[in-house]
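Inspection log for the structure reproduced underneath, given as structure tokens.
Entry: chain A
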Amino acid sequence: MSKRHLLALYGNFEEAEAVVRELRSATIQGFDVNDDMIVKSPIEHPQVEAFLGDKPVYVQWFTLFGALMGGLFGFFLISGAQANFYMQMKGGKPIVPFPPNFVLTYEMFILGGVFITILGFLICAGLPAKRSPLYSAKVSVDNIAILVKAEEAAISVLKAIFTKHKALEIQEEAGK
Partner candidate 1 sequence: MIDSGSVKQLAGHPFDRRDFLKVLGWSGAAVALSGCGNTSIEDGKETVVSYVEANDYMVPGIGVYYNSTCAQCDAGCSINGRVREGRVLKLEGNPDSAINKGKLCGLGQAGVQHHYNPDRVREPLLRNGNKGETISWDKAYALIAEKLSGVKGEEIAFLSGGVSGHLKALLGNYLDSLGTKNHFVYEAVAPGVVRAANVKAYGVEMPRYRFDKAQVVLSFGADFLGSWVSPVHFSQQYAQFRKGVNGQRGVLVQVESKMTLTGANADRWLAVKPGTEGVLALGIINALGIATGEVAELVKGYDRARVSSETGVAPGQIDKIAALLKLRSPSLVLAGSAAEGYAHGSQNAAAIHLLNQVLGNVGKTVEAPVSVPFPQMAPAKGNTAALKTLNDGLAAGKYKVLFNFAANPVFTAPGAFKFKDNLAKAGFKVAFAHYLDETALQADLVLPLDSAMEDWGTQVPEYMTEGAQINIQQPLMERLHANTRGMGDIVLTLIKQRRADEYKAFEDYYAYLRGAMLQNKGALGGGGVDDDTFWNETLTQGIVKLAGSTGTLTAHAAAAGLTLPAPAASDEQYPLHLIPGVTASLRDGRHTNQPWLQESPDPLTTIVWDSWVEVHPKKATELGIVEGDIVEVTSKTGSVKAQVYLFPGIHPEAISIPVGRGHDAMGRYAKGYGVNPFQIMDAVFDAATGELAMHETRVNIKKTGQRVLVVKDEGSAGALQMGRKIAARVSTDQVDLSKEV
Partner candidate 2 sequence: MSVSNLLENWSQVRHEHPVNDKPHDPYKWAMAIDLDACTGCNACSVACYAENNIPVVGKERFQHGQQMHWLRVERYWEEDSREFPDQGFQFLPMMCQQCEAAPCETVCPVAATNHTADGLNSQIYNRCIGSRYCSANCPFKVRYFNWYDYPTDEMVWPAEMTQQMNPDVSVRSKGVMEKCTFCVQRLSAAKVVAKGEGRIVREGEVQTACQQSCPTGAISFGNLVNPESRVHKQWAAQQVVLDADKQAKDEKEEGPGLRGYRILEELRAYPSVMYLERVRESAV
């Protein structure tokens, strides 16, 4: 079943919200509002998340993992290196001393945390991403875009809904 993309641009947020609400309430054959709709916005709108419903974010689990692994790795690398054959002995100090190793563990904790968080972000946000088939540069100015994909049958229904809410512009993927 091939699906086609449709992109509608809105000048302000209330209009877009209305569209989304309508798409939600309507049942359109060949269009699943959860899977097939993407809202693009020029800024981070807290409301967007509100009306799209709570979607979980997993980045923090990466953070936790990264920070712990960073810390552990740091500590064992350092202590292990200190305890190797050439114990580079410092007069009056144990060979594996805690205070300096904690400082480094701390740094490695942060380093691991930051790196893996970024990694998690890239994974969770799906970046680097393939560009979607329909995109308008106006999204990066001030428009809010709603990108839907639907089967041929649903296209016209969606178009109608977009037009009803005074879409500034509707882009359509060429048929296949």
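In this section, a residue touches a chain if its C-beta (ideal position, glycine included) is under 8 Å from a C-beta of that chain, and two chains touch if they have at least 3 such contacts; residues count from 1.
Basis for inclusion: all candidates are chains of the complex that A comes from, given by their letters.
Note that the structure is predicted; figures quoted are calculated from it, not measured.
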Candidate number, among 1 or 2, whose chain touches chain A in this complex:
2
Which of the residues in chain A come into contact with candidate 2 in the complex?
76, 79-85, 87-96
